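Let me give you the structure first, and then I'll get to my questions.
Every protein chain of the complex appears in place save one, which is left out.
Coming up: chain A.
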Amino acid sequence: MIRTEEMILNVGPQHPSTHGVFRLVVKIDGEVITEAKPVIGYLHRGTEKLAEDLQYTQIIPYTDRMDYLSSMTNNYVICHAVETMMGIEVPERADFLRVIAMELNRVASHLVAWGTYILDLGATSPFIYAFRDREMIINMLNELSGARLTFNYMRVGGVKWDAPEGWIEKVRDFVPYMREQLQGYHNLVSGNEIFLDRVKGIGTYTREDAINYSLSGPNLRCTGVKWDLRKNEPYSIYNRFDFDVPVAESGDAFARYHLRLSEIEESLKILEQAVEQFPAEGQILAKVPKIIKAPKGEAYVRIESPRGEIGCYIASDGKKEPYRLKFRRPSFYNLQILPKLLKGENIANMIAILGAIDIVLGEVDG
């Protein structure tokens, strides 16, 4: 008779598979996890506290550092919140630039999610492919904003820089290229027997659980909830584009993996149309006062980031700094379900389950 003993295993905060500084304290009985306790906060920088002493434009660079894989959507959410409060109409060209930048960033973010997830599971080469293609996007965004990750590109009322000469054409050329690569990704990994054995049927939860735990993004859609804020509560100019919201029914890690690749495809569709309809000229910044003051009151807006629903709450007392600023960070909410998913799982599945949630620690910790 084999006797097992309960043991505490500490994972992180410096562990490559936690994608940042994330610590997981797991109690294991043999190879079975009996309890998992996430410990977060290692990257807490107090953005919300700092923001109370900053003007709205000054806050934008701080949002770059929340979800640093998808800074454009973070930029957008705070600009959108202030614009909603002030009733600013963004010029058409700026809206197009924003959408193109956000969708490029979404593709780049999903590429990282895909590459690192496969890396977590032990395959190193797909990661290289993913980063090669991501690099092209980063270069394009670099040309647009002057930064590779912390773009600080958007402003209340529009964007900071216009597209450089020939940039739109680059995006246009990128779309078919990426489509082809995407097919390659599927050929390389999605049908791989070993990979499928590792991800199918693990980390499964139901639609009710997903809603109850406030999950969003691919984590919600993998249970069959057809919900995408770009489609269901359209913001910016997303209602002009024809795209699908991919959903899966199985609610397991493989469904989430597959959804992210499908979403790249949808983002490419949006990019294709946006480049097509891109206005030849126009303003990139609306007429806004030099010092931006949101009117007295409060507002909460939410948009779709690659990781789910990112929200921004502003309580303003009419001054140039927000009285209270709060970000609803999707990774923070999505991670809550982890203890439930890990309980009773085999320890070997731990990283596969964590990776499928796709968290960014800068966002978890705020």
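In the analysis below, a residue touches a chain if its C-beta (ideal position, glycine included) is under 8 Å from a C-beta of that chain, and two chains touch if they have at least 3 such contacts; residues count from 1.
Rule of thumb we're sticking to: contacts and distances are computed from a predicted model.
Going by its UniProt record, the hidden chain of the complex is named "NAD(P)H-quinone oxidoreductase subunit J, chloroplastic" among "PhnH protein", "NAD(P)H-quinone oxidoreductase subunit J, chloroplastic", "SCP-2 sterol transfer family protein" or "Ferrous iron transport protein A".
Among A:T34, A:N192, A:S214 or A:N346, only A:S214 touches the chain that is left out of the view.
The residue touching the chain not shown here, chosen from A:L24, A:I40, A:I138 or A:L361, is A:I40. Touching the chain that is not shown, out of A:V11, A:I28, A:L69 or A:I88: A:I88 (per the contact rule at the top).
In the full complex, the hidden chain is touched by chain A at residues 40-41, 44, 46, 48-49, 84-89, 92, 95, 209, 211-215, 225, 227, 232, 234, 236-237, 239-240, 286-289, 292-293, 295-302, 309, 311, 313, 315, 323-324, 326, 328, 332-333, 335-337, 365-366.
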